[in-house]
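Then we have chain A:
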Amino acid sequence: MTTVINVLQALILVLGAPLVSGIVSKIKAWIQRRQGASIWRPYIEIAKLFRKEDLVPPSASWVFRFAPKVLFGTTICAVAFVPVVHPSALLASRGDFFFLVYVLALGRFFLSLGALDGGSAFGGMGASREALVSTLAEAPFLLGLVAISILAAHADIAGMVMWTLQRNVFDISAVHILAFTSLAMVVLAETGRMPVDNPTTHLELTMIHEGMVLEYSGPSLALVEWASAVKLHALLALLISLFGPWGMASTVSVWGTGAALLLYLAKVTVLMILLALVESVVAKLRMYLVPDFLGVAAAVSALAVIFTTLVKG
Partner candidate 1 sequence: MQVVSIQVAFGFLLASLGLLAPLVLIASRTKRARAFAITLIVGSNVVGWFVAALCFWGESKLALTFSGFTPFPFALGLDRLSAFFLLLICTVAVPVAIFAVSYFDKHYGEQRRNWIWAFFSLFLLSMITVVTASTGFAFLVGWELMTLLSAGLILMEGDSAERRHNVFIYLLMMHAGAAAVVASFFLFLPYSHSLDFAGIRAASPVVPAGIRVLIFLLAFVGFGTKAGIIPLHLWLPRAHPIAPSPASALMSGVMLKTAVYGFVRFAFDFLGGGPSWFGYVVLVAGAVSGLLGVLYAIAEHDLKRLLAYHSVENIGIIYLGLGTSLVFLANHAPVLAALALIAALLHTLNHALFKSLLFLGAGAISNATHTVDLEELGGLQRRMPVTGTAFLIACCSIVGLPLFNGFISEWLTFRSFLAGSVLLNTKAQIVLPLMVGVLALIGGLAAACFVKVFGVAFLGRPRSSEAEHAVEAPLLMRGGMTMLAAACLLIGILPGVLLRPLASLTQVLIPGAGVPDETVSIARIIPWIAAIILGVTAITALTTRVQRMAPTWGCGLSQLTSRMQYTSTAFSKPIRFVFSSVYKPDRKLDKLPTDKPYFPVSISYRSVRTTSYEKALYRPFVDLIVSAAHQLRRLQTGNIQVYLLYIFLTLVALLTFLRFQR
Partner candidate 2 sequence: MGLVAIATGKFLSSFSVFLFLTVLLMVVARRISTSVLLFSLQSAIITAEVFAMGVREKLAAAYVVGALVLLIKVIAIPYAFFRLVDRLKSPRDVKASTTPTQSVFIAGAMIYLSYAAVHSFGQTVHVPEDALAAAVALILTGSFLMVSRKKALMQMLGLLVLENGIFLAALITTFGMPLVIEIGIFFDILVGLLLMGIFTFRIRDTFDHLDVSKLRRLRG
Partner candidate 3 sequence: MILLLPLIFALLGTVLVLGFRDRRVATRAALAIGALEIASLSALVWQVHRQGPQQLGRYLRADGLSSFFLMNIAFIFGLVLVYASGYLRHIPEGRFSSPRWFYALVFLFLFTMVSVCLSANLGLLWIMMEGTTLASALLVGFYNTEGAVEAGWKYLIVCTVGIAFALFGTIVLYLAAVQAGMNPAAALDWVSLMDAVPRMGFDPHLVKLAFVFVIVGYGTKIGFVPMHSWLPDAHAEAPTPISALLSAVLLNCAMYAVMRYEVIVSHATGPAFPHTLLLIFGLLSMVVAGLLILVQRNLKRLLAYSSVEHMGIIAIGLGLGGPLGLFGALLHTFNHSVAKSLLFFSAGNVRHNFGTLRMDSISGMSRTLPQTSAALVVGSLAIVGLPPFGLFISEFAILSEAFGQARFLVVGLFLVMLSVVFGGFAFHLLRLLGGEPAGVPSSPKLIPSEYAVMGIAAFCLLVFGARIPHLFGVFLQEAIAVMR
């Protein structure tokens, strides 16, 4: 039964992902007093791209062709670690958060290689910048999770969620706040959002992620776009389940799960609004200010880790 729910969660995360990015851009449009495209547009785009043909540069090797697929595969695998409506996931009780982070890293590694394989200047540029960002993002990402896992005395995500679930909202500690801050910043960087990267730009000076995928077209591009959408959704879900899991269905029952699902939608909407707000009010940072941004995140997360010793007493 739990397995069913776990599969369901995975499906929600994967299939709902384009919707999330659609809604985010819609909200952004509203904030900018625009009509904005339909929230279903990402689905349509992905579908269209899947129908288009796939162009490959002559210089490219199999790495170029496989990079999007590996990226997609790893993202799906990462999804299997994230609980949504029930404090468990396909792999969440077997493996810990290190797997989550490094599985994502594997995908990113291949995507960067694919970018370099294109043989154009943009690919290299994007890959190089991505390398910088992800390098600096990794430490705060892990440290933030470490802080929570120390409190929870569990390394596996299910255990961490369970622990938070057993507390009530009011005895969340400074550690949680610090960790949440750093992780939120990291999520912005990881998913190529403002102020680190601008998902909608194609301006040479600013683009990171877009620069990498510039050579991709057709189904490959579809996979890349979908994967990044899934990544965003999964990370949001992770934030929710780590810092606000209350309302998850602790017992396995249709009604409980349904309620949890609704509650989840509410939470994710809140996060999406927050994200949209941030993206609309914050200006994109200059490339060489990104390290400072992530440095702050790292410092905050380190602080969170140090505070654990006080909180545990």
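Inclusion criterion for the candidates: all candidates are chains of the complex that A comes from, given by their letters.
Some observations on this one:
Please note the rule applied: a residue touches a chain if its C-beta (ideal position, glycine included) is under 8 Å from a C-beta of that chain, and two chains touch if they have at least 3 such contacts; residues count from 1.
The shown structure was predicted, so the numbers you read here are calculated from the model rather than taken from an experiment.
Touch between chain A and the candidates 1, 2 or 3 in this complex is found for 1 only.
Chain A makes touch with candidate 1 in their complex at residues 53-66, 68-70, 72-74, 76-77, 80, 91, 94-96, 98-99, 102-103, 105-106, 108-109, 112-113, 115-125, 127-129, 131-132, 134-143, 146-147, 149-150, 153, 155, 214-215, 218-220, 223, 287-288, 291, 298, 301-302, 305-306, 308-309, 312.
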